[in-house]
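Quick one: structure below, then a few questions.
Excluded from the complex is one protein chain; the other protein chains are retained at their positions.
In this document, chain identifiers A and B correspond to the written order of the chains, with residue numbering beginning at 1 in each.
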Amino acid sequence: MLRFRLLYLQIPAVPADKPTNKPAPSFKGKRGLRLMGLNITTDGVVKGFFGGNAYLAILALLFICVFLLKSGLGFVPGYRVELSEARVSGIELTNRVRYELTGYKALLARVNQAFIAEKRHLFSDEESAIYLYEEFEALIDDEFEEDIEQYVDLDDGAEKEAASVKLRADIATACSTISEKQLLLSLARRLPDLKKISPEARQQALTLAQEYALNDAETPDAVAAISTRISQEMGTFNTAIQRIKSAGKPLSQLEATLTRQTEETDRILKLNRQTSGSILALEEGLKKAHKRDEPSETITAIEDRLKKSRGSFIEIDTEALIQPVYQAIQNHDLIVDTLVSELAAAFDTLPSEFENKQVTATINEARQLNGELAVIIAKQKENINAWRHDKDVNLSNALTAFFFGSEWQTGSPWQNVYGLMPLFTGSLLVASVSLLFAVPLAIGAALYVNQFAHKREAALIKPGIEFIQAIPSVVLGLFGVLVLAGLLKEWSHSPLLSWIPGFPITERLNVLLAALLLAFMAAPTIFTLAEDALNNVPKAFTEASLAMGATKLQTAIKVVLPASISGIIAAIMLGFGRVVGETMVVLMVAGNKAKIPEFSEGLGVVGQPVHTMTSIIAQEYGEVTEGSLHWQALFMVGLVLFTISLVINSTCQRVLNRKTR
Amino acid sequence: MHDMSNELTTLPKATKKKKSSTVIEVDDIGFSYDHGKTETLKGISMTVPKNQVTALIGPSGCGKSTLLRCLNRMNDLIDTAKITRGAIRILGQDIHAADVDAIELRKQVGMVFQKYNPFPKSIYDNVAYGLRIQGVKKKSVLDEAVERSLKSAALWDEAKDRLKDSALGLSGGQQQRLCIARTIAVRPKVILMDEPCSALDPIATAKVEELMLELRRDFTIVIVTHSMQQASRISDNTAFFYLGELIEYGPTTQIFTNPSVKQTEDYISGRFG
Partner (left out) sequence: MTASENPFKAKRSWTQFRGKLGVGTFGAATYFILFCAVLIFGQIAYKGLPTFFKSEAPYVNTEFFTSNPEILRVWHDAEGNKFSMPDKDFDIWREKNPDAVILDPHALNYSAGGIAGPLVGTALLVFFCMIIALSIGISAAIYLSEYCGKGRIMSLIRLSILNLAGVPSIVFALFGWGIFCHAAPVIVDHVDERSLFAFSIGSSYLSFQGWGTSLLAGSCTLAIMVLPVIITACEESLRAVPGGFREASFALGSSQWQTIRKAVLPYALPGILTATVLGITRVAGETAPIMLTATSTDKTDMPMQALQNEGVWAFFTQSVQALPFHIYTLAKLPDDPLSKPMQNGATFAFLLLVMGFAFISIVLRNRVRKKLKW
């Protein structure tokens, strides 16, 4: 560097008038490194590097699309195979019978509940007396064994009389030392609802216990008498419940027969499929081995295994296997018809009102379930009679079964069912309820900050609300589980709030809880975007309106809001997208019950637990094996989520772009 | 005033009037945009007579628009703005008095802006807006008011067949006349115009000017303008502002032909500004 400068200094100055013979300036670009006919310059390399990174974004999007599609779409043919196997083996048919049986079982459970509740209601003293007596009995066995023996050995007379009085008194004292709390604890297993032991029950139990001691530790007849009296008093109910129980037996038996039969068929079919798979693989391997001229031992080894596999392959006569199923199902119509008429008759014998309101409610629920069961049975009867094991299952059947299937059941030893509907409705329900809370709040806040708040106030509020956006969802989820769930349930039982649909809530984790937390997450998103949209409304509109003598509120509602409506709708949609895609909160607080919520309850549906598309992935990823049908099903769900988010996003981008133009 | 209508139509040039009552009275007003640190208006006093056009002229930043916006208290919307002294009386009422409602004031002191700003609604809805916010719901009343206002704004013939179309489909001049129609629909006492023609082409400008002379019959108009020619064409009185002070105020003919202050003369003859 220094040398150059010195050299330069030594160059004598060129006289001004003398024409210079310096070469004309060249504007040619610097020559870069020539490589394979390309002129590579630093700038080119840098540009290429940066550009490559930019294209990575497109690539990522494409890659995600392709990967999800590849992993997910393999699901459809796979599911088709599974469905057709279920059909050939008769599992599908069995499932239909099971469906009926499930309906019946739900009904039976309700009736049982009502029965127990009624018994407790009518005979709580008697029942607790009996159980208390058993407690006392154990005590007597422990402490008074010798006394009793002595007493029994005594001859009749005054002495025995006196001893009996003393024994009675001793037992009474011993029994009274046991505290009520302790007794409640010991009875808790049998009578969990018991809050207090009535003095009568205690007295009765004591009498029975004394009886027991004086009779040389023989259970007194009075105990049996009480039990008999209870069952007699419960007579009508008892008969009805027995009738309901016996009415379901034939259906259970049918289901059991079908299960046994189809499970066996299924096992054989699966085994055969495996064998034929390995036969194919071995044949392929043998061909390759021949081609590569592998040593003869290898070839013989393969041939041996092939022979073995071929040997274990059974020619199955599916027709023969399915015949018992058809035979069993013949009686189905008769069985269910009897069931329906029996149930109706049994319910007719029950009174419509019980003394205990809860019992009445439970019985009414059971009656309603009975009505539903009749509908189910009528539909299934048709289905079952139309069922044919050899009807083909095609791809669109499999697709329909996935997208419109009303059941998502995995990890069962019987058959996995992948129906999107429960998850889809769950996601949709949670998202819409949460928007119901978030939208008014967020838009209201956006209007306030943009139109009414002072500048300084707005400068405090805006970061505050943006701050909320950063609260991690898992923290909110934890807050929901530990704090809000309990509070919500408690509030829902308060009589002041009983007018709210769905209250009181019975499930701790439910749609409403998830929706409240999600609303809190969505509100900042909607707020920020809506505030931007409001901000984009030209100030001239506001000024014109105010100059006409409109109040600020009138200006905001009649001019600013309509002018920014497309931006606000986009904000709401993006908020919706955020809520649908949220995972942790719903995973932790929505209850994770993969069942289509009961919309028949009207708005009360918000009190139910649901599963969503996002939470199913987070919950089940751990239990799937790579490449299995379940794995592919999860990717299908991911694909649906991805599509939803893309549609929402691109629509909103279009709306927002149009606005800014 | 009615006897002058004939004269006005034939004689667009401003003429001397008989004595007319004062509508606006500005009394030593001082105004600041920054809590009173610097004054943008430094003690302005003037009166605006009824049913005349009063033009405010002066170079940019001289405070003429600020004064205009004080008249219907649009400056209230700026948090840091403050009246530092003096008072403005409109129809004899101090507009900064405690019992004056700025919103009620603005209903009677309408304003037309530099850049035409119809709402993104239909023509009809634009004109009916003012009445609607005052609670008028009856369709016949609204219809009548819309027709009357559009006619007054000389827009009825052009717009009567497309009342339900978006106002943003109109040409610039039409949009500005629509804004005027919107303003007069609520029958204000005073109309403030803030350079209403600066965004318009000459033909549209001519139409708007013609309209202003028409409107003078029914309204008192205060106009801020950059164009001296415009001021001389349409106004009865002219006020010349410079650096927040009122330099000269008088009948337009006098200001333009025989200004008493040197600065006014310089400005009008184009030596500065």
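Annotations
By definition in this document, a residue touches a chain if its C-beta (ideal position, glycine included) is under 8 Å from a C-beta of that chain, and two chains touch if they have at least 3 such contacts.
What you see is a predicted model, and the numbers here were worked out from it, not measured in a lab.
Considering the full assembly, A:448 is the residue among A:151, A:326, A:414 or A:448 that touches the omitted chain.
From the options A:473, A:535 or A:566, the residue with contact to the unseen chain in the full assembly is A:473.
Checked against the full complex, the candidates A:280, A:395, A:565 or A:646 give a single residue touching the omitted chain, namely A:646. Within the whole complex, the absent chain has one touching residue among B:95, B:123 or B:246, and that is B:95. Looking at A:50, A:403 or A:599, the residue that reaches the missing chain in the full complex is A:50. For chain A, the residues in touch with the chain missing from this view are 42-43, 46-47, 49-58, 60-61, 63-64, 67-68, 71, 440-442, 444-445, 447-449, 451-453, 461, 463-479, 481-483, 520, 523-524, 527, 551-554, 556-557, 574, 577, 580-584, 588, 614, 617-618, 621, 626, 634-635, 638, 641-642, 645-646, 648-650, 653. Even with one chain removed from view, chain B keeps its contact list with that chain: residues 90-95, 97, 99-101, 103-105, 108, 135, 189.
What we mean here is this: only the chains that are shown with their structure count from here on.
In whole angstrom, the spacing between the mean C-alpha positions of chain A and chain B is 66.
The residues of chain A lying in touch with chain B in their complex are 454-455, 538, 540-541, 543-551, 554, 558-559, 562-563.
For chain B in complex with chain A, the touching residues are 72, 74, 77, 79, 103-108, 110-111, 113, 115, 117-121, 129-130, 132-134, 179, 182-183, 186.
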